[in-house]
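Following: one structure in structure tokens, then a few remarks.
With one protein chain withheld, the remaining protein chains of the complex are depicted in position.
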């Protein structure tokens, strides 16, 4: 495998492949910043590094590529991989527009390469267990999907500058929208979004927002409500709840450790402060699963269509917020495998 | 004092006045069902009972009346009290329409009688503490208001039949809307609601719904998201969160008792199953406060205008749900006391 | 009723009788500090106050007395009440020695007056529910009793000076020992105690300790472990656990409120800081129960023998700590009512 883009997230994927997934072999990394590529290659004790995806995929010994570049380069990198017949794992969001998502789906299908978007929450052990409980009927029919995602602090301004304008829904909300589709086993039919710049004024410079609430209506009638927030100073906070006709499942990992410290200044517990801590297991499991899928010549559990649908929901949320009205989604049928 | 309407809720108010608020004297109760009025009078060891509000307010020794009838009779009863110059405590919702709310506000103002709607959560100790924390700046500027209210089971069909069509937002959501106004110290400028009949098909008969999600936009720009649900089989579940620029406050009283029972079939905690348990202190404190306001000739902490605004928000939510579009609220200025 | 001793605890009992237990009538209070007695009488709007128990019990209209003096005066006051044929509620510990406990048991029995010690935890709703769960077999046979009691701060030095030397086991441990007897439905057969002065050096002046761990062996073979601690700066902390052959029940009321405050400095919950807050319901319920027992001419649910046994366990713990060895308890049979 090769990894393209070795910033914080890409480096984690590279480390997981190198150290913790023995079935995979990490051959090379690439990064637009060649010094960073060299540094990561050295740390991971691998030989090859490049500064373009094209250079990396020229290698015959690379069968699959993990794309972890800024989102605006996902499309280009996926196209290059498809052309070179490499299977692709691509971090979320799959692309920044629905049109580009449709294009890469079509391209990879024609090239016969696999495409898995990095929807890590589908691999988080607690979400996996919740999904199983729902399928086992523990809460009856799911009727209401609630989810919130709060970052401890905004991304660096350089990160915001690296995207397109107004990508908060694509960057953050995309997790919640995918989770909703998966947990409810349904498509989002319509949504309504409010957004605002309330705590991070710099967001406005990038035509972006830092706070959003989105109401969802699913195709079979269930409802949903999603929140995204950019600057929860107290920690990285992810909570999901699926309400069913016979009960509810709440997920929350606020507390990082089983320690409770009580002093005269109060009772204090730790909270998780970063998604790489919260979803450490998820990131490892998703890459393991991708590797096994490749080795067994199977189909990804989360595929390009899932990536496309999450992008479409985020785009609809963006439009709803901009236009001040509910937006219905066009939900194409899932493409049939040839 | 007199209490008009002594079903479950009215009886609780009567008991609180009779036994736990020594400054007040319970003189009489009234109920359309005279047998029930007689029974409650006997239990509370008071002498007088009637089957109409008019009969009750003829008594000279009654200075204030608590109205706890079905909501559709609130307006009539308030008018009668205003005419008889009795101060009024009225259970929520103040009225079923904004027009009627405006009318009773105007009437009571002219008559010089006080009017306090039963927005009990403003008296719940945990909400009171949270409000103080916000005012003390503990979480910086409040930017996001989240609230959910779930009943364990739908009201009896007779209760639904006693209201007007489609009163879920007025009956349940009115709590959340008032809480939002209070906690955020702001008016709701616009909202968007989805509603559905998902778990209690009988609701459709009454043109009502059992599930709702409502997004809020406050006048100064903050956002909000509210959920109401009619049939959370596991218990009565109320959760409120106010997110601020420097932190967040979460309120939830899911666990009724400090007991954790662990057996081979799992870990189990108790949950509250009824609002009269969850808000026992709140109901007592609000009536105590009303009594003291009367005795000290003061102005109610929660007044008719607050009741009117909550009714208006619920009506807007109903319209948004019916018409499938965001609805802006006309927010009149708070009337100045003469 | 009359209340003798109206410091913090006695005043609470007097308030409960005066305001919240309509079946009882509070006639008079007494306190060695007459000014305090007068002040409390004024606050409670009752007419009569005295500076001795003797003066108070001369009143014919007083049928029962609550004794809430320093523990070393309990014996004298109980004797006076027995002589005057008044029923007695007496705060814990019943007496400071087993010998005196036996004497007052005998005296009150002969006089035909009732005697209920203030073992408040038997009336705490969560402990009551736990007891019922155990009796219902939810955790099988109880085999292990764990309990801890931690005060937020030591009592005032004046309070320590008002007792006899070394009364930590009698003042604090007595709650745990009684709870153990009640929850396990068994007598303590033997115990072993370690004690130390670790955080409040002033305790040594009074030949007292601030920290204790006590192991228990019950008559039918079950084990127990108790902890008492005088200065848990973070709050008033009471935890009880009963382990059975089929599960366990944990009780803890550490968190006073359902609020969770999350800021950049961490996650914070409130804790209870005083036993009058933690056991507010218990204190009210125990006095209500005492009043009803008197009015119905019944036998107290918690009686003098229970008080005696708790005093005996505390005395044994003291001896074990002093002598550095396990101490067996002589457990007399419960006296049969004539």
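We just call them A, B and C in the order they show up, numbering each chain from 1.
As a convention for this text, contacts are C-beta pairs under 8 Å (C-beta built on N, C-alpha and C of every residue); 3 or more make two chains touch, one makes a residue touch a chain.
Just so we're clear, the structure is a prediction, and the values are computed from it rather than from any experiment.
Considering the whole complex, the residue from C:24, C:203 or C:243 that touches the absent chain is C:243.
The residue from C:36, C:121 or C:146 that touches the chain not shown here is C:146.
Interface note for the absent chain: among A:111, A:143, A:249 or A:271, the touching residue is A:249.
Although one chain is not drawn, the whole complex shows that of C:69, C:108, C:211 or C:240 it is C:211 that touches it. In the complete complex, the residue from C:89, C:206, C:234 or C:283 that touches the missing chain is C:234.
Counting over the whole complex, chain A has residues 19-20, 22, 125-126, 129-130, 133, 138-139, 246-253, 257-264 touching the chain that is not drawn. Residues 232-235, 237, 254-255, 262-264, 266-271 of chain B touch the missing chain (whole complex, contact as defined above). Interface with the hidden chain, as seen from chain C, comprises residues 141, 143-144, 146, 192-196, 198-199, 211-217, 221-225, 227, 229, 231-234, 243, 245-248, 324-326.
Keep this in mind: only the chains that are shown with their structure count from here on.
Centre-to-centre spacing of chain B and chain C amounts to 40 Å, using the average Cα coordinate of each chain. Chain A and chain C have CA centres that are 58 Å apart.
Residues of chain A in contact with at least two other chains: 232-234.
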